[in-house]
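Here it is, the structure, as structure tokens.
Note that one protein chain is taken out, while the other chains of the complex remain in position.
By letter and in written order, the chains are A and B; residue numbering begins at 1 in each of them.
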Amino acid sequence: MTRSLPGERSVFGPRAARLGLYAFLFASAAFFLLPLLLVISNSLKPMEEIRQGNLLALPVKPTFDAWLTAWKSACTGLECGGVRPGLWNSIKITVPAVVISTLAGALNGYALAQWKSRHANLIMLLVMVGLFIPYQAMLYPTVKILSSLSLFRTYSGIILVHVVYGLPYTTLLFRNFYVGVPEEISRAARMEGASFLRTFRSVILPLSTNILVVVAILQFTGIWNDYLLGLIFAGNDNLPMTVQLTNIVNNARGSASPNVNMAAAVITAIPTLIVYFLSGRYFVRGIAAGAVKG
Amino acid sequence: MSSVSIRKIRKSFAGLTVLDSVDMEIAPGEFIVILGPSGCGKSTLLNVIAGLDDCESGQIVIDAVDVSGLEPSQRGLAMVFQSYALFPAMTVRRNLSFGMEVAGTPKPTIVQKVDWVAKLLQIEALLDRKPGQLSGGQRQRVAIGRALVRSSSICLFDEPLSNLDAKLRAETRVELKQLHETLKSTMIYVTHDQIEAMTMADRVAVMHKGRVEQFAPPQSIYEKPASLFVAGFVGSPAMNLLEGSLDGAGRFLVGQRSIGSSAYPFEDPSTAGEAVLGIRCEDIDVVEPGSPDSIPAKLAFTELLGADALGWFDCLGKRMSVRLGVDAARSMRKEVGLRFDMAKASFFSASTERRL
Partner (left out) sequence: MTVVFFFGIVAVFFYGSIVWTGYMSLTRSTLMPNYNFVGFDQYIKLFTNHRWLVSCLNMVIFGVLYIVGTLAFGTLLAVFADRRIRAESLFRTIFLYPLAVSLIVTGLSWRWVLDPVNGLQGLVRGMGWENFTFDWLTDPDRAIYTLVIAGIWHSAGLIMVIILAGLRGVDEDLWKAIRMEGIPLWRAYLQVIFPGMRPVVASCVVLLMSDVIRGYDLVIAMTKGGPGIATEMPAKFAVDYYFARVNLGLASAASIAMLVLSLLLLAPYFYSEFRRRT
């Protein structure tokens, strides 16, 4: 990029300004990295070093023992199997829920963007209000609905809950994007005789890679990191990692071994971090392409 | 009123030379139009004059003061942008006054100037609106107004009318010209619209690939293009061009045929060698086939343009345009002769592409 930089010469001296700028950026970077580094470094310490007290000291004799314990044998309550079972649970909950809620959100968003009338605005408003309904207001009724469908505390039940709770958000993001896509594109496809769904699948979806990536990443991190819904709706056989992590940390015996807690925390965060590091570039690009705007 | 000298300006972006030793002397109060195809460096030149872009070498001198090292705001210039660049969240009034406010101009002066500009541009009724509530033409006026309140003696325009529709563009063009007459400030105006260049300019600078090809009054750009590029770029339809050779004895040879060139005001009448003859469509007469000094041609088709018409003829292996009356065009025969008015023609060297 070779944009002309406004006022570059005029603020303070360019030297001093640049120096201050980088000082601020480095300080901020330290602020952002501190917790991560601290947790990683402590998860690598053996218990003796932890007992000596200081969390901020670097490990003298790094070891992966705490990681192994957290992974395989830390107690999450009555059972002592570490977070390992949670990993698979989290994956099998997150993947289908992300795919369904993203695609359904795209379809809904496209329909909302296409449909131009006062009703569409009203629905839009209702969907937006849906974004702000506190989960708490919906929990108990959701339990009732799922029980009556005998889905409460089942695998399909937790997926359904994630999809439904995610829909207003994904719908809105896609709508904002599709409103900016020229209408001629859909019109042209209609002229060729393509049905609504056909137009959506063959013409609109391929245009949407940027926003699809953004929404999928947001949904992935959101659902993977969810705690409350997993706790209530997943059932004991499907508890996601976040719930097991909290159980390990809050377990009476767990508080005695912070290194294991920290290792468990890192292990839980690894999948989303990987997803983020691999696709962060597309995420930023998608947002820049207008995924989130007024 | 200020004079501007542009001296040997050179600029490149990542190895690509965008301005190649541009020289221009602009007299106080002149209206200069910079004309050229897209990407030839017009905007870059304007930005360098304004100080928005740095150049690698060369000087910008305003009223005998070298301003090359100064910030844009200190050069005493005003500029109007293609996309208007109005401050989005401010009212029109604030848009006009903000620059002065920042510069610490006293309140009464600001009010007075805003009133003066609003009256001049007839935007008094719009003063309390925001840019989002204005039409394109109104935004353009406000943008011009913002440039005028700076009361700089030099005003720069970068394609200010290109976002307007044809009718509004024609109107604003006239208004701008009148404004120049009233204010008498020096104006440098970038466009790729030939009509704007022809109608508004005191002098036109035609640019091509980062160079000024010709810097002259519009009529002489049209009648006496300094290079093949100018000949091909200026005028619609483009000048008819015929490749051939000069024999140095008053004849221009094209294939088997020859045309008497002695009426052409050569600097050196004995010039010989490969050359290109350029002739405007209105400098060609249609005559009976076989008339003296005429070249046989075949009518391909005619275009009626309303007030007059164009005939397109196949002649000497080229398709050539000839301006005709509407009646003549309707009754045009297939086989005719064409006679060129050599006094108004142009000759270019085939090797240097410059005018002979």
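Methods note: a contact is a pair of C-beta atoms (placed from the backbone, for glycine too) under 8 Å apart; a residue touches a chain by one contact, two chains touch by 3 or more.
Keep in mind it's a predicted model, so treat the numbers as computed, not measured.
Colleague: Among A:Leu19, A:Val129 or A:Ile185, which residue is in contact with the omitted chain in the full complex?
Modeller: Candidates A:Leu19, A:Val129 or A:Ile185; residue touching the omitted chain: A:Val129.
Colleague: Touching the hidden chain in the complete assembly: which of A:Thr69, A:Asn89 or A:Thr246 does that?
Modeller: Here the residue in touch with the unshown chain is A:Thr246.
Colleague: Out of A:Met47, A:Ile91 or A:Ala104, which touches the unshown chain?
Modeller: The missing chain is touched by A:Ala104.
Colleague: Quick one: which of B:Glu71, B:Asp128, B:Glu181 or B:Asp314 touches the chain that's been left out?
Modeller: Going through B:Glu71, B:Asp128, B:Glu181 or B:Asp314 one by one, B:Glu71 is the residue touching the chain not shown.
Colleague: Have a look at B:Val4, B:Val18 or B:Ala50 and name the one touching the chain we're not showing.
Modeller: B:Ala50
Colleague: By the contact criterion defined above, which parts of subunit A meet the unshown chain? Give residue numbers in ascending order.
Modeller: The missing chain touches subunit A at positions 1, 3-7, 10-11, 21-22, 24-25, 28-29, 31-36, 38-39, 42, 53-57, 104, 107-108, 111, 118, 121, 123-142, 144-145, 164-165, 167-168, 197, 221, 224-228, 232, 242, 245-246, 249, 258, 261-262, 265, 268-269, 272-273, 275-277, 280-281, 283-284, 287-288, 290, 292-294.
Colleague: Kindly note down the residues of subunit B that lie in touch with the hidden chain.
Modeller: Residue positions of subunit B that touch the missing chain: 47, 50-52, 71-74, 77-79, 81-90, 98-99, 102-103, 146, 150.
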